[in-house]
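Of the protein chains in this complex, all but one are displayed in their positions.
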Amino acid sequence: MTLATEPFILNIGPLHPSTHGVFRMRVVLDGEIIQDVEPVFGYLHRGVEKLFEQRTYKQNIPLSDRLDYVSAINNNWPYVMAVEQLANISVPQRAEYLRVIMAELQRIASHLLAVGSVMNDMGIFFTAFMYMFREREKIVDLLEMVTGQRLLYNYMRFGGVSQDIPTEFLPALDRFLKVMPGYLDEYDTMLAGNEILLSRTKGIGVLKAETAINNSASGPLLRGSGVNWDLRKSAPYSVYDKFEFDVPLGTAGDCYDRYIIRMAEMRQSLRIIKQAVEQMPAGKEKTPTPLRLRPHAGETYTQVESPRGMLGCYLVSDGTEKPYRCHFRAPAFINLTVLKELLIGQKLADAIIIFGSIDISMGEVDR
Amino acid sequence: MSTAFLLPATIAPDWPGNFWWHLLIMTVLLIAVLMISVIMFIWLERRVIARFQARVGPNRAGPFGLLQSFADVIKILTKEDIIPALADKPLFWIAPAMAFVPVLMILAVIPLSDGLQLADINVGVVYISAVSAITAIGIFMSGMSSNNKYSLIGAMREIAQLISFEIPMLLALAGLVMASSSMSISGVIGAQTIPFALTQPLAFVVFVIALLAEINRTPFDLVEADSELTAGFNTEYSGMKFAVLYLTEYSEAVVGSILISTFFLGGWRGPFLPGIIWLVIKMLASFFVILWIRSTIPRFRIDQSMKLAWKTLLPLAMFNLFIMAVKTVFAPGLTNWVAVPVYLAITAVIIIYWARFMRPGRQSVGI
Partner (left out) sequence: MASEIIGSGLLKGLRVTLKTLFKRPVTTQYPEQKLTISRRERGTVLAWSAEKCTGCYTCERACPHGCIDIETPEIGQKWTAQAPCTHRCPARVDAARYIRSIAEGKPGEAVAVIREKIPFPSVCAYICAHPCESACNRGAIDEPISIRKLKRYAVDNDSGEWRNMIKRALPTGKSVAVIGAGPAGLTVAYYLARKGHAVTVLEALPSPGGMMKVGIPDYRLPVRILDADIKEIENAGAVIKTGVRVESPAKLIAEGYNAVFVGVGAHQAMPLGVPGESEPGVLGGVDFLREVNLGTPVKLGKRVAIVGGGNTAIDCARTAVRMGASEVSLVYRRTRAEMPAAPEEVEEAVEEGVKLVFLAAPSKILRAEGKLFLECVRMKLGAEDSSGRRKPEPVSGSEYLTELDNIISAVSQSPVIPKSFAMKADRGSRLIVDPETLVASAGIFAGGDDVLGPATVIECIAQGRTAASSIDLYLGGNGDITEVFTAPEKVAERTGGPLEAFRPFGDAIAHEKRLHTFEGVEIGWSNEDALLEASRCLRCDLTYKPEKWQLKGGQCIYCGLCVEACPFDALYMGYEYERNTYTAADQTLEKEALMTPEVRRPSGYMHPEIARSLPAQSLLLDTDKPKK
């Protein structure tokens, strides 16, 4: 005898503790196993790209912060680079180094949040999250020291950065660089060998390299699958060609590899910051640019390696003081396209971890 | 209530003279003890977990934040009591009581000190197992009746977990019964000249793990897994009914600590100090371990939890039963300190050997 059954449809989100924003997954379950997933975006759509067309070039810098609010400094970068290319603005060397230092600090902060929240999804009752926020707080303090803000820094400007670092910044940064590796070791001790964590992440959400490339995934998601593609190495922008660092690569492409890669990238970021502090020249922190800038008519595409992957900015100027079109290649959005392939056949509980390991930020996905 | 009143070394079974008086006073006392310890445990949990997480925890209401729980109770009681439109109202109403009352009932057979006990029934162990299972039915009812898919999944998990972990737990207790030749709780405590944690370490491990699953504590808090099921079975509850469910949860924790102390740590027995103090110390120690685990270990997935129950705990409990049976038959008097290292060694070998089958990353079992 067979019983009549019907699919069990579960709406995870848009208001759900582990969707990391207002994202909705319409999941068809058979018991605990996911049969089908339909991702639903757009709950945080603010029309940022359209807003870009309504404001002058400089007024858009604070707006670009608000794309991926977890790594605001990295979001400024492709936009200011695009405008600098269009308007032919040169950036002083010191500004480039400042940008690198701040962006790498931001990358560590972002990865800490990403790893911490995955751990939280996994059920470590906020402990790893709190530990990582303990260190993130130190970074945020450093960034606040320079920019005066704690989340949306609005730091970069066309032709440099908004302000030079205060005298107290470098000693404080030094101290941070000294203690941070110890904290990373502590996380590794606590998490990397944890059997339950291993059983929850190893072999879960395996993303094959071909699938990742076909979906044009980027960032730790792509590198977790063993594809060596980091814009800082592959197509160095700014002064990244002057630093020695490695690109950590995964082998299996599962959630565990993504976790390990984020931890390793933090160490590499520390290396980069250390070298940048040593190499940083004296000089001006920005080339002055007018408030209402009019770049030459034309179009450009710039990209940087944000903590989530390749963040690109396609900017079209018609020679007026407002962009004609500004499009962002949001890595989180494109990385999400592999979600369906990763989730089908997995358990509900794994879905949360897989979703968390992609590390999205809804501000960037919906824009 | 002066301390001297509570602290006679031995209390007559019909204390304070008339059996009806005894029932009344003990019932009131037990409810009071449970309520106070629940409130203190909530405070303790928040403070201790906070310290595990490098935080301070609630410290505003009253000295050291002691009044925080009272403030929370007042807040919860004044909240609107919402019943979902399509909920099964009678079940929805009765479920919290159904979950809470059995927890209270367990306490009836627990001696708080020598003889300080509501009823010393001669099938105490069976009674505890039987009554504690009813709690699960209450939780299942709350999940079923809520008309919420998260609650439903939580309820299903609760039943799956109950069925799976009840068996190793009972088998572990069977070893105790065998060793103490009594099913009465007083008898079990009376047999613990050396705590059973040392003479039956295997049963201890199995029992603690199974108990964590029974009382829905990390790493087995799948029922209310906050990251995937929002709040699991109690998602739709609010106001007083939520308070009762919350109370149930912590009563379970309190009773769970009491059960660990009673069955394996010698209950109220101990040198120098009065029995009830020893019981409190042992309770706090057990609870501390529960908290410690909660703040460190990620949650199991449902299939992993099942696998643990059926493939690891059940065989281990059987082993224990076998060892105990052999001992009872061939060396009934062998319960001295010399044997303890032997037991510990056997346990260690068995656990390590058996754990090899639990390697993470293996093919998961579908349910």
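So that you can tell them apart, the chains are marked A and B in the order they are listed, and the count of residues begins at 1 in each.
Convention: a contact is a pair of C-beta atoms (placed from the backbone, for glycine too) under 8 Å apart; a residue touches a chain by one contact, two chains touch by 3 or more.
Given the structure is predicted, the values throughout are model-derived calculations rather than measurements.
Within the full complex, the chain left out of the display contacts the shown chains A, B. Here the missing chain is touched by one residue of A:P7, A:G148 or A:P181, and it is A:G148. Residue in contact with the omitted chain (choice from A:D36, A:E299, A:E321 or A:E341): A:E321. Taking the complete complex into account, residues 48, 50-56, 59, 64, 292-293, 295-297, 351-352, 355-356, 358-359 of subunit B touch the chain not shown. Seen from subunit A, the chain kept out of the figure touches residues 55, 58-63, 88, 90, 93, 127, 131, 134, 137, 141, 144-146, 148-150, 152, 154, 157, 162-164, 166, 168, 171-172, 174-175, 186, 189-198, 283, 288, 290-294, 321.
FYI, only the chains that are shown with their structure count from here on.
With each centre defined as the average position of its C-alpha atoms, the distance from subunit A to subunit B rounds to 43 Å. Those residues of subunit A that touch subunit B in the shared complex are 8-10, 12, 16-18, 29, 31-33, 119-127, 130-131, 134, 190, 194-200, 202-203, 347-352. Contact residues on subunit B toward subunit A in their complex (touch as defined above): 49, 52-55, 149-150, 153, 218-219, 221-222, 225-228, 230, 294-304, 358, 360-361, 364, 366-367.
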